[in-house]
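A protein chain is absent from this complex, but the other protein chains hold their places.
What follows is chain A.
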């Protein structure tokens, strides 16, 4: 699509969408959001970019082939699941670490659950982009 308004607008919009998707990913455990929704929003950003400036540019901006992102996400999710076994629990049991925890605050919660969610994010993000990019290129 050759529209200068869309192209200029997309540059900012895509960035904001990516940022927003990360926000949705991180807040997902307590508020609406999570890896699935985050991945969908993030891919929307790149799809918009591809519509405005062409798939080649979108691919260049992404640097990595989307299929690789999806497969890497699957691997990360698997590792997060296996990590539980290292701590002696059943597979895919969440492992938690609360940094700077005090009596009334839990501090900064870090967990394998978050890593698993990041894996989900990457899978959704990569899978959608590989289909959409391929469709736009082939059709």
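Please note the rule applied: a residue touches a chain if its C-beta (ideal position, glycine included) is under 8 Å from a C-beta of that chain, and two chains touch if they have at least 3 such contacts; residues count from 1.
Rule of thumb we're sticking to: contacts and distances are computed from a predicted model.
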*Which listed name, "CO/xanthine dehydrogenase FAD-binding subunit", "Amino acid/amide ABC transporter membrane protein 2 (HAAT family)", "DsbE family thiol:disulfide interchange protein" or "Multiple resistance and pH homeostasis protein A", is the one UniProt assigns to the chain that has been left out?*
"Multiple resistance and pH homeostasis protein A"
*Hidden partner chain, touching residue among A:18, A:52 or A:124*: A:124
*Against the chain that's been left off, what residues of chain A make contact? List them.*
28-37, 40-41, 43-44, 47, 51, 55-56, 59-60, 63, 65-67, 70-71, 73-74, 77-78, 81, 91-92, 94, 96, 106, 109, 111, 113, 116-117, 119-120, 123-124, 126-128, 130-139
